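For this depiction, one protein chain was excluded, whereas all remaining protein chains were kept in their positions.
Moving on to chain A:
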(Lines give C-alpha, C1' and ligand atoms only; values in the text may rest on other atoms or scores of the structure.)
Protein backbone atom coordinates (compact mmCIF):
# COMPACT_ATOMS: atom_id res chain seq x y z
CA UNK A 1 0.00 0.00 0.00
CA UNK A 2 1.29 3.43 -0.89
CA UNK A 3 2.29 5.74 1.93
CA UNK A 4 -0.57 8.16 2.82
CA UNK A 5 1.70 11.14 2.15
CA UNK A 6 2.02 10.02 -1.46
CA UNK A 7 -1.48 8.63 -1.84
CA UNK A 8 -3.10 11.90 -0.80
CA UNK A 9 -0.27 14.39 -1.31
CA UNK A 10 0.39 13.72 -4.98
CA UNK A 11 -3.26 13.98 -6.07
CA UNK A 12 -3.55 17.19 -4.03
CA UNK A 13 -0.55 18.69 -5.81
CA UNK A 14 -1.91 17.68 -9.23
CA UNK A 15 -5.34 19.10 -8.35
CA UNK A 16 -3.79 22.41 -7.30
CA UNK A 17 -1.82 22.53 -10.57
CA UNK A 18 -4.96 21.75 -12.59
CA UNK A 19 -6.97 24.42 -10.78
CA UNK A 20 -4.19 26.93 -11.29
CA UNK A 21 -4.18 26.08 -15.00
CA UNK A 22 -7.92 26.54 -15.31
CA UNK A 23 -7.98 29.78 -13.35
CA UNK A 24 -5.01 31.37 -15.10
CA UNK A 25 -6.31 30.43 -18.55
CA UNK A 26 -9.71 31.81 -17.61
CA UNK A 27 -8.24 35.22 -16.84
CA UNK A 28 -6.89 35.43 -20.41
CA UNK A 29 -10.31 36.51 -21.61
CA UNK A 30 -11.92 35.48 -24.86
CA UNK A 31 -8.91 33.52 -26.13
CA UNK A 32 -8.22 31.74 -22.87
CA UNK A 33 -11.70 30.69 -21.80
CA UNK A 34 -12.12 27.83 -24.32
CA UNK A 35 -8.66 26.57 -23.34
CA UNK A 36 -9.60 26.57 -19.66
CA UNK A 37 -12.82 24.77 -20.48
CA UNK A 38 -10.95 22.17 -22.55
CA UNK A 39 -8.62 21.48 -19.62
CA UNK A 40 -11.64 20.98 -17.33
CA UNK A 41 -13.42 18.75 -19.83
CA UNK A 42 -10.28 16.66 -20.30
CA UNK A 43 -10.01 16.27 -16.55
CA UNK A 44 -13.63 15.16 -16.30
CA UNK A 45 -13.16 12.74 -19.18
CA UNK A 46 -9.94 11.32 -17.68
CA UNK A 47 -11.52 10.86 -14.28
CA UNK A 48 -14.49 8.99 -15.74
CA UNK A 49 -12.29 6.84 -18.00
CA UNK A 50 -10.03 5.84 -15.13
CA UNK A 51 -12.75 5.34 -12.53
CA UNK A 52 -14.90 3.23 -14.81
CA UNK A 53 -12.04 1.59 -16.78
CA UNK A 54 -13.64 2.80 -19.98
CA UNK A 55 -11.26 1.07 -22.35
CA UNK A 56 -12.67 0.08 -25.70
CA UNK A 57 -10.33 -2.88 -26.16
CA UNK A 58 -10.42 -4.22 -22.59
CA UNK A 59 -14.20 -4.01 -22.52
CA UNK A 60 -14.51 -5.77 -25.85
CA UNK A 61 -12.06 -8.50 -24.80
CA UNK A 62 -13.85 -8.97 -21.49
CA UNK A 63 -17.02 -9.64 -23.41
CA UNK A 64 -15.42 -12.04 -25.91
CA UNK A 65 -13.17 -13.99 -23.59
CA UNK A 66 -14.78 -13.68 -20.17
CA UNK A 67 -18.34 -13.09 -21.24
CA UNK A 68 -18.52 -9.94 -19.09
CA UNK A 69 -21.08 -7.50 -20.46
CA UNK A 70 -20.69 -4.42 -18.27
CA UNK A 71 -17.82 -2.76 -20.15
CA UNK A 72 -19.43 -3.07 -23.56
CA UNK A 73 -22.75 -1.90 -22.09
CA UNK A 74 -20.99 1.21 -20.81
CA UNK A 75 -19.81 1.95 -24.36
CA UNK A 76 -23.30 1.37 -25.80
CA UNK A 77 -24.92 3.62 -23.17
CA UNK A 78 -22.31 6.31 -23.91
CA UNK A 79 -23.13 6.07 -27.62
CA UNK A 80 -26.87 6.35 -26.95
CA UNK A 81 -26.67 9.28 -24.53
CA UNK A 82 -24.27 11.19 -26.77
CA UNK A 83 -26.48 10.58 -29.81
CA UNK A 84 -29.41 12.13 -27.93
CA UNK A 85 -27.30 15.08 -26.79
CA UNK A 86 -25.86 15.71 -30.25
CA UNK A 87 -29.31 15.60 -31.83
CA UNK A 88 -30.49 18.26 -29.38
CA UNK A 89 -27.54 20.49 -30.27
CA UNK A 90 -27.92 19.91 -34.01
CA UNK A 91 -31.57 20.94 -33.82
CA UNK A 92 -30.52 24.35 -32.55
CA UNK A 93 -27.59 24.86 -34.89
CA UNK A 94 -28.98 23.45 -38.11
CA UNK A 95 -32.78 23.30 -37.71
CA UNK A 96 -33.34 21.37 -40.94
CA UNK A 97 -30.87 18.65 -41.90
CA UNK A 98 -32.36 18.11 -45.34
CA UNK A 99 -29.94 20.40 -47.14
CA UNK A 100 -26.44 20.06 -48.46
CA UNK A 101 -25.11 21.43 -45.19
CA UNK A 102 -23.44 19.66 -42.31
CA UNK A 103 -23.36 20.79 -38.69
CA UNK A 104 -20.08 22.65 -38.11
CA UNK A 105 -17.00 20.81 -36.84
CA UNK A 106 -18.88 17.57 -36.11
CA UNK A 107 -16.84 14.45 -36.88
CA UNK A 108 -18.88 13.41 -39.89
CA UNK A 109 -16.03 11.73 -41.69
CA UNK A 110 -15.55 10.31 -45.15
CA UNK A 111 -16.41 6.68 -45.79
CA UNK A 112 -14.03 4.74 -48.02
CA UNK A 113 -12.02 1.54 -48.25
CA UNK A 114 -9.20 3.51 -46.63
CA UNK A 115 -11.34 3.94 -43.52
CA UNK A 116 -11.98 0.20 -43.38
CA UNK A 117 -8.27 -0.63 -43.72
CA UNK A 118 -7.28 2.03 -41.19
CA UNK A 119 -9.85 0.95 -38.60
CA UNK A 120 -8.85 -2.71 -39.09
CA UNK A 121 -5.20 -1.79 -38.51
CA UNK A 122 -6.26 0.25 -35.48
CA UNK A 123 -8.06 -2.81 -34.09
CA UNK A 124 -4.92 -4.92 -34.47
CA UNK A 125 -2.92 -2.12 -32.84
CA UNK A 126 -5.36 -2.19 -29.90
CA UNK A 127 -4.94 -5.94 -29.48
CA UNK A 128 -1.14 -5.81 -29.76
CA UNK A 129 -0.63 -2.85 -27.41
CA UNK A 130 -3.45 -3.73 -25.02
CA UNK A 131 -5.75 -0.76 -25.58
CA UNK A 132 -6.67 2.16 -27.78
CA UNK A 133 -5.09 5.61 -27.55
CA UNK A 134 -7.52 7.21 -25.10
CA UNK A 135 -7.05 4.26 -22.76
CA UNK A 136 -3.26 4.43 -23.10
CA UNK A 137 -3.46 8.02 -21.92
CA UNK A 138 -5.33 7.13 -18.74
CA UNK A 139 -3.40 3.91 -18.25
CA UNK A 140 -0.21 5.96 -17.99
CA UNK A 141 -1.68 6.90 -14.63
CA UNK A 142 -2.11 3.27 -13.68
CA UNK A 143 1.58 2.69 -14.20
CA UNK A 144 1.19 0.77 -17.45
CA UNK A 145 4.67 0.05 -18.76
CA UNK A 146 3.39 -0.44 -22.30
CA UNK A 147 1.48 2.83 -22.64
CA UNK A 148 4.47 5.22 -22.87
CA UNK A 149 5.88 3.13 -25.73
CA UNK A 150 2.46 2.86 -27.36
CA UNK A 151 2.09 6.64 -27.35
CA UNK A 152 5.59 7.06 -28.75
CA UNK A 153 4.85 4.41 -31.35
CA UNK A 154 1.60 6.19 -32.21
CA UNK A 155 3.45 9.43 -32.86
CA UNK A 156 5.76 7.56 -35.27
CA UNK A 157 2.70 5.84 -36.76
CA UNK A 158 1.17 9.24 -37.41
CA UNK A 159 4.32 10.22 -39.26
CA UNK A 160 4.08 7.12 -41.45
CA UNK A 161 0.39 7.93 -41.94
CA UNK A 162 1.34 11.34 -43.32
CA UNK A 163 3.77 9.67 -45.73
CA UNK A 164 1.18 7.22 -47.03
CA UNK A 165 -1.68 9.74 -47.04
CA UNK A 166 -1.13 11.31 -50.45
CA UNK A 167 -0.77 8.06 -52.45
CA UNK A 168 -3.73 6.53 -50.58
CA UNK A 169 -5.79 9.65 -51.17
CA UNK A 170 -5.10 9.66 -54.89
CA UNK A 171 -5.89 5.97 -55.35
CA UNK A 172 -8.73 5.40 -52.88
CA UNK A 173 -9.75 8.13 -50.48
CA UNK A 174 -10.61 10.78 -53.05
CA UNK A 175 -13.65 8.66 -53.97
CA UNK A 176 -14.81 8.75 -50.36
CA UNK A 177 -18.29 9.97 -49.58
CA UNK A 178 -19.93 11.53 -46.57
CA UNK A 179 -22.99 9.76 -45.22
CA UNK A 180 -24.84 11.71 -42.57
CA UNK A 181 -27.89 9.84 -41.31
CA UNK A 182 -30.10 12.94 -40.66
CA UNK A 183 -29.66 13.96 -44.30
CA UNK A 184 -31.58 10.87 -45.32
CA UNK A 185 -34.04 10.17 -42.51
CA UNK A 186 -34.17 13.45 -40.58
CA UNK A 187 -33.07 14.06 -37.00
CA UNK A 188 -35.82 11.97 -35.42
CA UNK A 189 -35.35 9.09 -37.85
CA UNK A 190 -31.58 9.18 -37.44
CA UNK A 191 -31.78 9.14 -33.67
CA UNK A 192 -34.39 6.38 -33.61
CA UNK A 193 -32.32 4.26 -35.97
CA UNK A 194 -29.16 4.80 -33.91
CA UNK A 195 -30.92 3.96 -30.65
CA UNK A 196 -32.53 0.88 -32.20
CA UNK A 197 -29.20 -0.49 -33.42
CA UNK A 198 -27.60 0.24 -30.04
CA UNK A 199 -30.50 -1.47 -28.23
CA UNK A 200 -30.08 -4.46 -30.52
CA UNK A 201 -26.36 -4.61 -29.78
CA UNK A 202 -27.06 -4.33 -26.05
CA UNK A 203 -29.52 -7.21 -26.23
CA UNK A 204 -26.99 -9.28 -28.16
CA UNK A 205 -24.30 -8.47 -25.60
CA UNK A 206 -26.49 -9.51 -22.67
CA UNK A 207 -27.53 -12.68 -24.47
CA UNK A 208 -23.88 -13.67 -25.02
CA UNK A 209 -22.68 -12.68 -21.55
CA UNK A 210 -22.93 -14.67 -18.38
CA UNK A 211 -24.89 -12.92 -15.67
CA UNK A 212 -22.50 -11.86 -12.87
CA UNK A 213 -23.09 -13.09 -9.37
CA UNK A 214 -25.25 -10.51 -7.64
CA UNK A 215 -23.18 -8.55 -5.15
CA UNK A 216 -24.51 -8.44 -1.63
CA UNK A 217 -26.39 -5.18 -1.13
CA UNK A 218 -24.43 -2.88 1.15
CA UNK A 219 -26.34 0.00 2.75
CA UNK A 220 -25.04 3.37 1.65
CA UNK A 221 -23.08 4.87 4.51
CA UNK A 222 -20.63 7.76 4.14
CA UNK A 223 -17.76 5.31 4.17
CA UNK A 224 -19.44 3.14 1.54
CA UNK A 225 -20.15 6.20 -0.66
CA UNK A 226 -16.49 7.28 -0.52
CA UNK A 227 -15.49 3.72 -1.34
CA UNK A 228 -17.81 3.60 -4.34
CA UNK A 229 -16.65 6.94 -5.72
CA UNK A 230 -12.92 6.68 -5.17
CA UNK A 231 -12.04 2.98 -5.00
CA UNK A 232 -14.56 0.70 -6.67
CA UNK A 233 -15.03 0.64 -10.45
CA UNK A 234 -17.97 2.84 -11.42
CA UNK A 235 -21.07 1.06 -12.72
CA UNK A 236 -21.31 0.71 -16.49
CA UNK A 237 -24.49 2.72 -16.95
CA UNK A 238 -23.20 5.61 -14.83
CA UNK A 239 -19.97 5.69 -16.83
CA UNK A 240 -21.84 5.57 -20.13
CA UNK A 241 -24.18 8.41 -19.18
CA UNK A 242 -21.26 10.55 -18.01
CA UNK A 243 -19.21 9.94 -21.18
CA UNK A 244 -22.24 10.73 -23.36
CA UNK A 245 -22.87 13.92 -21.40
CA UNK A 246 -19.22 15.04 -21.55
CA UNK A 247 -19.19 14.39 -25.29
CA UNK A 248 -22.29 16.53 -25.79
CA UNK A 249 -21.01 19.39 -23.66
CA UNK A 250 -17.62 19.25 -25.40
CA UNK A 251 -19.23 19.48 -28.82
CA UNK A 252 -21.54 22.25 -27.70
CA UNK A 253 -18.82 24.41 -26.20
CA UNK A 254 -15.51 23.62 -27.90
CA UNK A 255 -15.23 20.74 -30.34
CA UNK A 256 -16.17 17.07 -30.59
CA UNK A 257 -14.27 14.75 -28.27
CA UNK A 258 -11.03 13.48 -29.71
CA UNK A 259 -7.65 12.57 -28.28
CA UNK A 260 -5.38 12.33 -31.31
CA UNK A 261 -5.51 15.78 -32.94
CA UNK A 262 -2.73 17.16 -30.76
CA UNK A 263 -0.57 14.06 -31.10
CA UNK A 264 -1.01 14.15 -34.87
CA UNK A 265 -0.33 17.84 -34.90
CA UNK A 266 2.95 17.40 -33.01
CA UNK A 267 3.98 14.56 -35.32
CA UNK A 268 3.18 16.62 -38.39
CA UNK A 269 4.97 19.71 -37.12
CA UNK A 270 8.12 17.73 -36.29
CA UNK A 271 7.91 15.79 -39.54
CA UNK A 272 7.55 18.97 -41.55
CA UNK A 273 10.43 20.63 -39.70
CA UNK A 274 12.63 17.65 -40.45
CA UNK A 275 11.42 17.59 -44.05
CA UNK A 276 10.19 14.00 -43.77
CA UNK A 277 6.48 14.69 -44.10
CA UNK A 278 5.08 16.24 -47.29
CA UNK A 279 4.09 19.85 -46.72
CA UNK A 280 0.70 19.48 -48.33
CA UNK A 281 -1.69 16.62 -47.71
CA UNK A 282 -4.29 16.32 -50.43
CA UNK A 283 -7.89 16.92 -49.51
CA UNK A 284 -7.28 17.04 -45.76
CA UNK A 285 -8.88 20.45 -45.38
CA UNK A 286 -12.01 19.30 -47.15
CA UNK A 287 -12.44 16.19 -45.01
CA UNK A 288 -13.94 16.17 -41.58
CA UNK A 289 -12.52 14.40 -38.59
CA UNK A 290 -9.57 14.88 -36.30
CA UNK A 291 -7.75 16.78 -39.03
CA UNK A 292 -4.17 17.36 -38.10
CA UNK A 293 -2.74 20.74 -38.72
CA UNK A 294 0.69 22.20 -38.25
CA UNK A 295 1.01 23.69 -34.80
CA UNK A 296 0.71 27.44 -34.61
CA UNK A 297 0.24 27.94 -30.89
CA UNK A 298 1.84 26.11 -27.98
CA UNK A 299 -1.48 25.64 -26.22
CA UNK A 300 -4.37 24.13 -28.11
CA UNK A 301 -7.81 22.98 -27.02
CA UNK A 302 -6.99 19.36 -27.82
CA UNK A 303 -3.56 19.51 -26.18
CA UNK A 304 -5.06 20.85 -22.96
CA UNK A 305 -7.84 18.28 -23.14
CA UNK A 306 -5.28 15.46 -23.23
CA UNK A 307 -3.20 17.07 -20.46
CA UNK A 308 -6.35 17.36 -18.32
CA UNK A 309 -7.23 13.74 -19.12
CA UNK A 310 -3.84 12.41 -18.03
CA UNK A 311 -3.61 14.65 -14.95
CA UNK A 312 -7.06 13.75 -13.64
CA UNK A 313 -6.53 10.05 -14.20
CA UNK A 314 -3.35 10.28 -12.11
CA UNK A 315 -5.41 11.88 -9.35
CA UNK A 316 -8.10 9.20 -9.30
CA UNK A 317 -5.68 6.34 -9.93
CA UNK A 318 -3.31 7.24 -7.10
CA UNK A 319 -6.21 7.91 -4.72
CA UNK A 320 -7.60 4.47 -5.52
CA UNK A 321 -4.19 2.89 -5.07
CA UNK A 322 -4.23 1.77 -8.68
CA UNK A 323 -0.87 3.19 -9.75
CA UNK A 324 0.94 -0.12 -9.97
CA UNK A 325 3.86 -0.18 -12.38
CA UNK A 326 5.67 -3.45 -12.93
CA UNK A 327 9.10 -4.23 -14.31
CA UNK A 328 9.49 -3.37 -17.97
CA UNK A 329 10.36 -6.26 -20.24
CA UNK A 330 11.59 -6.16 -23.81
CA UNK A 331 8.26 -7.62 -24.83
CA UNK A 332 6.46 -4.57 -23.38
CA UNK A 333 8.61 -2.25 -25.44
CA UNK A 334 8.06 -4.21 -28.64
CA UNK A 335 4.32 -4.58 -28.03
CA UNK A 336 3.98 -0.91 -27.18
CA UNK A 337 5.95 0.39 -30.13
CA UNK A 338 4.49 -2.02 -32.67
CA UNK A 339 0.91 -1.69 -31.45
CA UNK A 340 1.32 2.07 -31.11
CA UNK A 341 2.62 2.26 -34.66
CA UNK A 342 -0.56 0.61 -35.94
CA UNK A 343 -2.71 2.82 -33.68
CA UNK A 344 -1.02 5.96 -34.95
CA UNK A 345 -1.11 4.96 -38.61
CA UNK A 346 -4.75 3.88 -38.27
CA UNK A 347 -5.79 7.04 -36.42
CA UNK A 348 -4.11 9.31 -38.97
CA UNK A 349 -5.48 7.46 -41.96
CA UNK A 350 -8.99 7.11 -40.48
CA UNK A 351 -8.82 10.79 -39.41
CA UNK A 352 -9.33 9.86 -35.78
CA UNK A 353 -9.51 7.02 -33.30
CA UNK A 354 -12.06 5.26 -31.11
CA UNK A 355 -12.98 8.56 -29.50
CA UNK A 356 -12.87 10.91 -32.50
CA UNK A 357 -14.28 8.71 -35.26
CA UNK A 358 -16.18 5.99 -33.40
CA UNK A 359 -17.65 7.82 -30.39
CA UNK A 360 -17.99 11.36 -31.78
CA UNK A 361 -18.89 10.00 -35.22
CA UNK A 362 -21.73 7.76 -34.05
CA UNK A 363 -22.94 10.56 -31.77
CA UNK A 364 -23.13 12.79 -34.82
CA UNK A 365 -25.01 10.22 -36.88
CA UNK A 366 -22.13 9.61 -39.27
CA UNK A 367 -21.77 6.31 -41.09
CA UNK A 368 -17.98 6.63 -40.71
CA UNK A 369 -18.35 5.96 -36.97
CA UNK A 370 -20.20 2.70 -37.56
CA UNK A 371 -17.75 1.55 -40.25
CA UNK A 372 -14.89 2.24 -37.84
CA UNK A 373 -16.67 0.24 -35.12
CA UNK A 374 -17.18 -2.79 -37.37
CA UNK A 375 -13.73 -2.81 -39.02
CA UNK A 376 -12.00 -2.22 -35.68
CA UNK A 377 -13.96 -5.08 -34.07
CA UNK A 378 -12.97 -7.40 -36.90
CA UNK A 379 -9.34 -6.32 -36.42
CA UNK A 380 -9.54 -7.17 -32.72
CA UNK A 381 -11.26 -10.52 -33.33
CA UNK A 382 -8.69 -11.56 -35.94
CA UNK A 383 -5.85 -10.59 -33.59
CA UNK A 384 -7.36 -12.54 -30.70
CA UNK A 385 -7.80 -15.55 -32.97
CA UNK A 386 -4.21 -15.36 -34.22
CA UNK A 387 -2.95 -14.97 -30.65
CA UNK A 388 -4.91 -18.06 -29.65
CA UNK A 389 -3.44 -20.08 -32.53
CA UNK A 390 0.07 -19.01 -31.55
CA UNK A 391 -0.58 -19.86 -27.92
CA UNK A 392 -1.76 -23.32 -28.91
CA UNK A 393 1.28 -23.90 -31.07
CA UNK A 394 3.61 -22.88 -28.27
CA UNK A 395 1.96 -25.46 -26.03
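Keep in mind that, in the parts below, contacts are C-beta pairs under 8 Å (C-beta built on N, C-alpha and C of every residue); 3 or more make two chains touch, one makes a residue touch a chain; residues count from 1.
What we mean here is this: contacts and distances are computed from a predicted model.
UniProt records the chain missing from this view under the protein name "Sulfurtransferase", selected from "NADH-quinone oxidoreductase subunit L", "Sulfurtransferase", "ABC-2 type transport system permease protein" or "Sugar ABC transporter ATP-binding protein".
From the options A:11, A:42, A:103 or A:258, the residue with contact to the unseen chain in the full assembly is A:103.
Here one chain is not drawn; of A:4, A:29 or A:214, the residue touching it is A:29.
Of the listed positions A:64, A:94 or A:382, the one in contact with the omitted chain in the full complex is A:94. In the full complex, chain A touches the omitted chain through residues 29-30, 92-95, 103-105, 252-255, 280, 285, 294, 296.
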